[in-house]
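Dropping the structure in here first, questions after.
Just one protein chain is left out here, and the rest sit where they should.
For clarity, chains are labelled A, B, C, D and E in written order, and residue numbers in each chain start from 1.
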Amino acid sequence: MLTSILSPMVLAFLLGIIASRVKSDLKFPDSLYQSLTIYLLIAIGMKGGYKLSLATFSEVWQPSLVAIGLCCTIPLWTYWLMRRAGKFDVPNAAALAAHYGSVSAVTFSAALAFHDTLKIPYEGFMPSMLAMMEIPAILIGILLARINAPSPNGETQVPLKEIARELLAGKSSLLLIGFLIIGFLVGNTGWDQVAPLFDVPFKGVLTLFLLEAGLVAGRKLSDLRKGGAFLIGFGILFPILHAIIGIYLGRLAGLSIGGATILGILASSASYIAAPAACRVALPEANPSYYLTSALAITFPFNIMLGLPLYHEIAKLIFN
Amino acid sequence: MLTSILSPMVLAFLLGIIASRVKSDLKFPDSLYQSLTIYLLIAIGMKGGYKLSLATFSEVWQPSLVAIGLCCTIPLWTYWLMRRAGKFDVPNAAALAAHYGSVSAVTFSAALAFHDTLKIPYEGFMPSMLAMMEIPAILIGILLARINAPSPNGETQVPLKEIARELLAGKSSLLLIGFLIIGFLVGNTGWDQVAPLFDVPFKGVLTLFLLEAGLVAGRKLSDLRKGGAFLIGFGILFPILHAIIGIYLGRLAGLSIGGATILGILASSASYIAAPAACRVALPEANPSYYLTSALAITFPFNIMLGLPLYHEIAKLIFN
Amino acid sequence: MLTSILSPMVLAFLLGIIASRVKSDLKFPDSLYQSLTIYLLIAIGMKGGYKLSLATFSEVWQPSLVAIGLCCTIPLWTYWLMRRAGKFDVPNAAALAAHYGSVSAVTFSAALAFHDTLKIPYEGFMPSMLAMMEIPAILIGILLARINAPSPNGETQVPLKEIARELLAGKSSLLLIGFLIIGFLVGNTGWDQVAPLFDVPFKGVLTLFLLEAGLVAGRKLSDLRKGGAFLIGFGILFPILHAIIGIYLGRLAGLSIGGATILGILASSASYIAAPAACRVALPEANPSYYLTSALAITFPFNIMLGLPLYHEIAKLIFN
Amino acid sequence: MNNLNLLTIIAEEVLAASIEKEILEMGAKGYTSSAVSGKGLHGLRDNQWEGENIKIETIVSDDSCKKILGHLQHKYFDRYAMIAFYHPVNVVRTNHFL
Amino acid sequence: MNNLNLLTIIAEEVLAASIEKEILEMGAKGYTSSAVSGKGLHGLRDNQWEGENIKIETIVSDDSCKKILGHLQHKYFDRYAMIAFYHPVNVVRTNHFL
Partner (left out) sequence: MNNLNLLTIIAEEVLAASIEKEILEMGAKGYTSSAVSGKGLHGLRDNQWEGENIKIETIVSDDSCKKILGHLQHKYFDRYAMIAFYHPVNVVRTNHFL
């Protein structure tokens, strides 16, 4: 267990947080951040597609249904709770619903690394779940806002179809889905050609990325006030709840304990690449400091540092 | 054969084209593109130099002569054809001559990957051919323009010697030639030190680069109109012609079927790093949308996707 | 011996110098330089920390004392000499003291590569010496300036404690020390996860970095005039002196011949990441063209190309 | 004499594509863009996670300038981190911009 | 009518953080920064080893402008590579900047 908390990734994330608290001048150039993002999305997709090509349809279809089901329902109750308990206005509740219904590729990667470290096997096709779960929730979130509130100053809105197109063409889903397909098609020969770049050094790159993630999360910690106690509680308890549901349904869908835990982590993670960009355009009235703070400064750190081992323990209970 | 078309590189290139057609927001940061270019040039040069150090002069001199011969004559008939058949004015004909006489390092790399995939051996010193063939054609193209047309508004031109210096000192030839020499000098010990960065992940980096290449090629597809039917025909038929000549002469020069095919690909490829920059400065009257469109949006995609397998088949015929 | 001079790193550095002398347009994007710096600091720290975790305290404490001793005393006599012999004013003498008392991570890396090439073993925990030696000398240099000269126009100065904080939080020491600790904590499992990125390709990345270093050093060669004969002599003789002292004390501290040579190289190297930034802020009256020219254009190239083999020979004498 | 203004728009980078499209539709003959970071009423915008800014500069006639500013104010100003300002400039080849 | 100036400061990048802090203290409501390279009395500044420049632009009232310029001149001008210049600009939402 300790090896999982003392992993280079978690420690690098901590170092990033510390660095930003001590006002270090350490800063990743923008283009390094963008390059690392591109790398991670390609690497995840490629490997997932390759593994998917080794799987049988019968293994995949049930987990897929569960994944879709999760990312379509999570936004609904999230929205409802935000409106009722959180007293958030329509756009902010909808934006939070979109973020928590969608998924985080980096949290996902950390989960894979976590399981590798503990030598716990999991279904290789899990990245396809990641790809499936990214967009639907964002669309549902935006839809919720449109149903529940007319456009602010009676203005022409971006049509939902256009938003869907932009999301699908958006770099994160385009790279994930695109390289899922590529990985699926290239077979062993192709995989062996790119594995030295996209597989072998993956955990090292993830360490680098989490250092950068820590730098930003650390800075946003100061914004927690803005979020308030409710958001903090929500940002921790909801992911746990979603993880439990995800693990449980994952088991029903026939996933191994590893795969189910990873599905749970997908459910519990919040998006911070696709969702923020989409919400900024489609829900400009939503205040980023709510959804960014809870996704980046609360849920993400919690999942990376405490969530993973916790969900693993929960999975053990559920599987026995 | 299929494995060569379903290679990660080709598919990544296709994905790039698709991404730009669906107006994806995927964009490589400029500095990533520049870094990948630097990496590819160093990696190609270094490995080529190392392999060259293992070759004997007698193996190398004949192919070298052929390479030089090719890149000095191709511009001549290209220019002639462009003026006559293409009805292009002097600067544009000269610019196209420069581009098609010179070579593309990425097409070359894709050709190596193609042969590795099919486990077809080739002479390891081929990168030195690439290095030799880059600059002469560009100088000849510029020279053709100067001979056939006086400077536009009787203006002082950049002296040809200065252009030659700039080309040799230009990043692409400086890195290629410089690391050819370095690779030649360092021997096994040195090669083993850098191979983990410059050899092992090479195909993965190439995949990344071709994704970016696809993004740009895809956008330029819309410019095909500007080029017109003639340019499209030229951009496909001429490379095939050059490939055939290259393969045939390669065989005469004693190259293996793999080496000869690669020499053919060098002949058929068009430059888009050294040549455009040089032409912009030395032939400002030439319209980039002609030479960039044909080199980037026609010849390059054709060679990567269909040219490689085609030339391989042609080589089989020529060698039997 | 030749293999050490004909190493890819040294030759890449030479190529960089040549490139800048022939006015090549080769330029590394800023963010590539920054990314390479981040990589090198993490890689050095991580590996050093991991090796440190395998070492016993009894091996480490004596070399550590010597390292601290060196970086605290070198600035003193450097300052004294600069004032007396060099006729430099207080701020410039102090800045030079800070630079030569501190250390260069890249020279250090080149030294490790040098020993690896010659298969000479050295203590794996040497990077912790690098980390210890970076900051004290800079503080002492600044302190010397404050003691010996009142603030220019009776202005409020940045308090020394603030400067110390900024240095510790500065990216170079934060990454070095931070990843020393991380490497120390993660153990084998963790190290194996990141070694494919931070260890295996290290020498290749170093080659890339030295190419860039050569580009800059080459340009600054033209500034040598400004420095004058004294600075050139100082920039070569002083490092040799410091290397001899370092090697000798290293032997007394029980280091192997490899470790002692590396300690000597640390003593002889001059900082050009932490020190210049700190001096610019704390000693604005000091003229960068003095300390940058001597550190970048004299000492650094000398150490990389001639210093390493020379110090190795000296070490052989001292150890017999 | 020529009456051209340099209109500068600094806005959240997510808006870059649409603003660039719209200013061309409103009479601008071109624009120049660059990535910038900054601070304002909407707080610090200096990293890719929270989003940075785009600086769009366009040389336009008085009319187009007014038109564009009106449009920006109506469509973006009260919902996005954004400022815009302009001042007269002298150009060579006025027709290039009209 | 509004009396706002666009004040542009180009200085060694090491000074970015302190200058940005100080101009806000002296009345600026925001700023926009970008990395630039350049040449001047202190020579060529175009690489990370020797340091490049930061360009800080801020829209400020006449008073703040004078105040900031005075401060920069006193604290930095004779010791760092640095220039500063300003000119009046027209803005929308003047209050945004006051």
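We take it that contacts are C-beta pairs under 8 Å (C-beta built on N, C-alpha and C of every residue); 3 or more make two chains touch, one makes a residue touch a chain.
In this text, all values refer to a predicted model and were calculated from it rather than measured experimentally.
**Q** Among the chains you can see, which ones touch the chain that has been omitted?
**A** B, D, E
**Q** Just to verify: which one of B:Y39, B:Y79, B:Y100 or B:Y272 makes contact with the chain not shown?
**A** Checking each option in B:Y39, B:Y79, B:Y100 or B:Y272, the one touching the absent chain turns out to be B:Y272.
**Q** For subunit E, which residues reach the chain that was dropped from this view?
**A** 10, 34-41, 46, 53, 55, 69, 72-73, 77, 83-87
**Q** Quickly run down the residues of subunit B that touch the omitted chain.
**A** Its contact residues with the unshown chain are 30, 33-34, 152, 155, 213, 216, 220, 272, 276-277, 280-281, 284-285, 288-289, 292, 296.
**Q** For subunit D, which residues touch the unseen chain?
**A** The missing chain touches subunit D at positions 4, 6, 20, 24, 29-34, 59, 87-93, 96.
Note that in this section only the chains that are shown with their structure count from here on.
**Q** According to the touch definition, list the chains common to the neighbour sets of subunit C and subunit E.
**A** none
**Q** Let me check something: if the centre of a chain is the mean of its CA atoms, which chain is farthest from subunit C?
**A** D
**Q** Compute the distance, rounded to whole Å, between the mean C-alpha positions of subunit A and subunit C.
**A** Roughly 41 Å separates the two chain centres.
**Q** Just how far, in Å, is the C-alpha centre of subunit E from the one of subunit D?
**A** 20
**Q** Going through subunit B residue by residue, note those that touch at least 2 other chains and give them in order.
**A** Residue numbers touching two or more other chains: 25, 29-31, 200-201.
**Q** Which positions in subunit E are in touch with at least two other chains?
**A** Correct list: empty.
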